[in-house]
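Okay, here's the structure, questions in a sec.
Left out: one protein chain. Kept in place: all the others.
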Amino acid sequence: MDDSAASPRLQQGGVSKVEAPKPRARDLGLPFPGRCGPCNAITDVPGVEVGYATLVNGEAVRTGVTMVLPRGLAGRATSPVWAGFHALNGNGEMTGTHWIREAGYFLGPIAITNTHGVGMVHHAVTRWMVERSQREPGPYAWFMPVIAETCDAYLNDMNGFHVQEEHVREAIEGARGGAVAEGNVGGGTGMICYEFKGGTGTASRVLSVGGGSYTVGALVQANFGLRPWLRVLGVPVGEHLTENRIWSAEQGSVIALVATDAPLLPNQLERLARRAALGLGRTGTPGGDGSGDLCLAFSTANATHGEAGGSSVEAMRFIPHHLLDGMFEATAQAVEEAVINALVAAETMQGRDGRQVDAIDHGALREVMQAHARLARRDSRP
Amino acid sequence: MDDSAASPRLQQGGVSKVEAPKPRARDLGLPFPGRCGPCNAITDVPGVEVGYATLVNGEAVRTGVTMVLPRGLAGRATSPVWAGFHALNGNGEMTGTHWIREAGYFLGPIAITNTHGVGMVHHAVTRWMVERSQREPGPYAWFMPVIAETCDAYLNDMNGFHVQEEHVREAIEGARGGAVAEGNVGGGTGMICYEFKGGTGTASRVLSVGGGSYTVGALVQANFGLRPWLRVLGVPVGEHLTENRIWSAEQGSVIALVATDAPLLPNQLERLARRAALGLGRTGTPGGDGSGDLCLAFSTANATHGEAGGSSVEAMRFIPHHLLDGMFEATAQAVEEAVINALVAAETMQGRDGRQVDAIDHGALREVMQAHARLARRDSRP
Amino acid sequence: MDDSAASPRLQQGGVSKVEAPKPRARDLGLPFPGRCGPCNAITDVPGVEVGYATLVNGEAVRTGVTMVLPRGLAGRATSPVWAGFHALNGNGEMTGTHWIREAGYFLGPIAITNTHGVGMVHHAVTRWMVERSQREPGPYAWFMPVIAETCDAYLNDMNGFHVQEEHVREAIEGARGGAVAEGNVGGGTGMICYEFKGGTGTASRVLSVGGGSYTVGALVQANFGLRPWLRVLGVPVGEHLTENRIWSAEQGSVIALVATDAPLLPNQLERLARRAALGLGRTGTPGGDGSGDLCLAFSTANATHGEAGGSSVEAMRFIPHHLLDGMFEATAQAVEEAVINALVAAETMQGRDGRQVDAIDHGALREVMQAHARLARRDSRP
Partner (left out) sequence: MDDSAASPRLQQGGVSKVEAPKPRARDLGLPFPGRCGPCNAITDVPGVEVGYATLVNGEAVRTGVTMVLPRGLAGRATSPVWAGFHALNGNGEMTGTHWIREAGYFLGPIAITNTHGVGMVHHAVTRWMVERSQREPGPYAWFMPVIAETCDAYLNDMNGFHVQEEHVREAIEGARGGAVAEGNVGGGTGMICYEFKGGTGTASRVLSVGGGSYTVGALVQANFGLRPWLRVLGVPVGEHLTENRIWSAEQGSVIALVATDAPLLPNQLERLARRAALGLGRTGTPGGDGSGDLCLAFSTANATHGEAGGSSVEAMRFIPHHLLDGMFEATAQAVEEAVINALVAAETMQGRDGRQVDAIDHGALREVMQAHARLARRDSRP
């Protein structure tokens, strides 16, 4: 892993400021397995870019938008991105999935926002894609973008519908590669995870499969879980850190995005999406009824295949099924670490009606891990 | 059937005017099987209401919104409506289906609009539900409405994003029971079906099952099909009416809604949704690649079950599986007739860039049917 | 079409004798659309072979086994066959589909038998594959064959479990290409379709897609439907031929196999399987509750991909989604014609308890078609 991976300089699109480096989960000595990429982020997958708009205004606006651009801002909006979807628990929204199930691909950016922002973000992304496509060749006449959500109504005035078209454009146009901001940023701004302050988290794995080297990256908008369920690397942290609880029943949701440059068939990407659910499960959740736990896996490979203009047989590269175990484990690992990264990065936040959600205390977390013999030296980078 | 069923007085919400009665498919003598309800419309299912906003402005605005309110405008927005979903071909959008697949219900109205209107309509319906729910008891904190679409880009300036929040409210608040306007109305305004002018269509069936009498109603936004595929009651009409074609490849989509007052489990409603797809198939389509052929079936029964406030075991009434064949056939029949009703009701329309789409000629249709011994007396009501 | 296509010399494996040529649906003048292959059979797809064991003994044994070998008897049992599955109505059995859903392929032959024969046929096919695989390279340690069924309990002593391992081997080893026997043969021996004698039927289509020429073949074991539902090319034949009915409720099932040499991704083959369901629907069924209407589509292309021995990235050829409409229509057409071919080929049969099921009367069928202007000259081959 690149030396800067655990705490890279943060980039943050949109309205939010550049923050000073802050520790990530590995910096705390959490011994995550596997080898991560240079930024330990979804952007380690070549071409993938992330942009944010973060809205923190007054006492009650705590929300935003996160954009993941599979082919980057410079990429064509009308190039298929092969993908697979899985709902661990379908109490949430992710648009665009009927076509992903049918054809195995989507077009354009993936947006994540708050539950009641789905409509405006869908509107804005569609309009952006219409404009963008007019500068591209090809016959596209309609767009059905992928917009997902988790609910920030506890801290944010979600019924105020504060996410506007301009924020969507900021997030798209601010997208870039490299290190990715985590915690209270973008769509993750007002989110809550295992009753600690949650938000955006990311991680990656690099692995060799069938003679090639590939990256698997995850980005989560983590807004799920009851405290007693929380496990960190298998340690029942939630049974020890019992202060400042919020919920009596699951209220949240989580969106887990998995990116890879490995060439995979759509049904293989659905297999990865199902392993993303296992990664969520590793943090303790049984998939609470109130939680929309939606997983989308996509590959940046096979970029030019299946485009609307194509008129003959094409060839989709793929890794044979029986070589995929490493990809499956990498997916689960990256999603698990991304959730913990979101927890570690998030900072205590006050929101509407004087409510406060506390960040997990890094020292207390380390103590519990230490007590269970699951703490490495300060920096656990392999 | 009530004497006024074939050509009832039309109701039409929103900006559109009340039109004079016009013939429906049965008025032309098409011998549809089965016994229909008093309005031969989805509103024959007690409580179901339909509202429209129709936008026809200048040369290029040919669009709108259709609202189907399973429990009517007076009903609670937060009462679960048990439902099942099926995609015959997933090249389209219908939001809210992850929860339908998981839990078997949705809340609030169902909206159908144009493809690029999904975002704004989602935004507006969500806002309406937030407002409405504040007047209702219960703990709902978020809404994930059901918004569907078909593409009217041939006639309508779809990239102008003309559907606004006010139109959504018009359509919801204009919802009512009784006869339902068909053709160039609501979300169906600019639609095209088998390369004839298409749009909104509806039909119903009344049947006895297990000692009870139930209604199955269908409403379609019909925007699909290539001309040569068109079959009317099995007659290959599209092979005979070959003038004024538009497409070289499938460009459309269809949303098929099925309502019933029969008490059914969610998985039984999914079974009905799959039969809605067979009803579409009866009109000739093989489910073209470019077509989002999405089917949603819901029941107005079991209205008070599963609400968020419930705290104990409930009892969901249902008809045993082995008694459902009549419901299956009624579903297929109602959807088939709704599509043909949309074709018969739609009127020739000019739209953007001087384009025109012709309505099917009633006389010519009757001639083809006559030639195939499939024409009843003028009025085929059973 | 080859001149011999409508009534080729019949091949028939297993215990049944070679019969004299008999008319097929096209021979009767039924104007099926589309261009069929030389045998108008699933075996028109290069490499596909069909074998039968037909058991007609005493008063009560009326059953058998049908084998479809995607890569022929000479092909490797351990070569993946890419496939997709769809259940129009899941009241039936087809084993092996979990892996088809997960990975997109199966190995070995497809068997169709009676409902209570599934176990013995599964046992026998597994054993045959074990033996066969020992002569092939590769690491296969286990087999999960595809065994499907429909119920012949009306005519056959199904609870006598008459299908034995030897019959399975006869059917496999008798598999060959060329013309395919239809009607009361193999697994279709005792079957009933729309309350006429049913059984095995097949058909094919040849079409050009994206510069290539491909074949789509269908084979059905047709054992479904209530008489009033029956439509032949859209004509409501079942409303006219009302004699000798058997059922008061749907009792049957249908297995629809679709083969093609077109290179398709697994999810594209699932799309074909969904169109096979539309083909069934064209014959009138609404998918009765008691009917297991299961559809499996497979491609013989990409034969060497994904094998267990592979150790690097492979390339799967596929036709882009937007070129598939012709394949979809061909699939629906071939399945529809295969069902009607089964009806036309089947002969009146007596079975257990003195029961008799009558074949459809060719003359009466022609009369109804004629009356609806849907009869071509005697030989309708295009």
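Read from first to last, the chains carry the letters A, B and C; within each, the first residue is number 1.
Here, a residue touches a chain if its C-beta (ideal position, glycine included) is under 8 Å from a C-beta of that chain, and two chains touch if they have at least 3 such contacts.
Here the structure is a predicted model, which is why all the values come from computation and not from measurement.
Engineer: List the shown chains that the missing chain touches in the full complex.
Structural biologist: A, B, C
Engineer: Looking beyond the chains shown, say which of C:Val56, C:Leu73 or C:Val130 touches the absent one.
Structural biologist: C:Val130
Engineer: Using the document's definition of touch, tell me which of A:Tyr214, A:Trp229, A:Phe298 or A:Phe318 contacts the absent chain.
Structural biologist: Among A:Tyr214, A:Trp229, A:Phe298 or A:Phe318, only A:Trp229 touches the chain that is not shown.
Engineer: Out of B:Val56, B:Leu73, B:Ile246 or B:Leu323, which residue would touch the omitted chain in the full complex?
Structural biologist: Residue touching the chain left out of view: B:Leu323.
Engineer: Based on the whole complex, identify which of C:Val45, C:Ala83, C:Leu107 or C:Val121 touches the chain you can't see.
Structural biologist: C:Val121
Engineer: Which positions on chain A touch the chain that was left off?
Structural biologist: Residues 88-89, 226, 229, 231, 233-236, 249-250, 271, 274-275, 277-278, 281-282, 285-290, 321-325, 328-329, 331-332, 371-374 of chain A touch the chain absent from view.
Engineer: Residues on chain C that touch the omitted chain in the whole complex?
Structural biologist: Interface residues of chain C facing the absent chain: 87, 89-103, 115-116, 118-127, 130, 141-144, 147, 151, 153, 158-159, 161, 251, 289, 292, 294.
Engineer: Mind pulling the chain B residues that touch the left-out chain?
Structural biologist: 102-104, 210-212, 263, 265-267, 271, 305-308, 310-323
Everything that follows uses one rule, which is that only the chains that are shown with their structure count from here on.
Engineer: If you average all the Cα positions, which chain's own average lands nearest?
Structural biologist: It is chain B that sits nearest the middle.
Engineer: With chain centres defined as C-alpha means, what is the inter-centre distance between chain A and chain C in Å?
Structural biologist: A distance of 45 Å separates the two centres.
Engineer: What whole-number Å value describes the gap between the mean CA coordinates of chain B and chain C?
Structural biologist: Result: the chain centres lie 35 Å from each other.
Engineer: Can you list the residues of chain A that touch 2 or more other chains?
Structural biologist: 102-103, in rising order.
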